[in-house]
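Every protein chain of the complex appears in place save one, which is left out.
Now for chain A:
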Amino acid sequence: MAPKNKNPNGENVVPEVQQKKTQALILKSSDGEEFSISKSAAGLSVAIKNMMEDDCAGGVIPLPLVDGGTLARVITYLNKHAEDGASDEDKRKFDEEFLSGMEVDVLCDVALAGNYLDIRGLFHDVCQRIVNGMKNKSVEWVRKTFRIESDFTAEEEEQIKKEYAWAWEGVDSDAD
């Protein structure tokens, strides 16, 4: 059997795995920014991986639903997780820090991107982060943070509050 690392002309080629690692790919955000990323890192996104396999990759993959700022964050995440030598513990620590500084708005954008690009770990972490912020917070805090107007009438709200009356004790003040 012919060795796999020879092409039909008998020339040596870089094995595919290695090729993936070293080769770079360009991701293009909705606002036209271009980011270079290794194929191995990009492959952690199931969506990008599929695009690479379908070879719509002329080397540049347009991501019309992700803006530059968000894409930069996502790429940081992907690079860390594709890093050789990064232990699970390192990655966990990184994830923690990576998300901890983000505002709710930013978290939502990253969640959208994580979902669109199908990066499971990131998506789940971000969702968790978003709700962690909501724990022990009042309804008003949640409305303000997510910019939601209540469409309940005062009576309806009273009624619902009554239903679950016991669940509202011990909620933190809105100070933080």
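Following the convention adopted for this analysis, a contact is a pair of C-beta atoms (placed from the backbone, for glycine too) under 8 Å apart; a residue touches a chain by one contact, two chains touch by 3 or more; residues count from 1.
One rule holds in what follows: contacts and distances are computed from a predicted model.
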Practice task
Determine which name in "F-box/kelch-repeat protein", "Ribosomal RNA-processing protein 44", "F-box/SPRY domain-containing protein 1" or "S-phase kinase-associated protein 1" the UniProt entry assigns to the undisplayed chain of the complex.
Solution key: "F-box/kelch-repeat protein"
Handout entry: Residue, one of A:Asp31, A:Glu53 or A:Asp105, that touches the chain absent here
Key = A:Asp105
Handout entry: On chain A, residues whose C-beta touches the chain left out of the figure
Key = 105-106, 108-109, 111-112, 115, 123, 127-128, 130-131, 134-139, 142-143, 146-152, 157, 160-161, 163-171
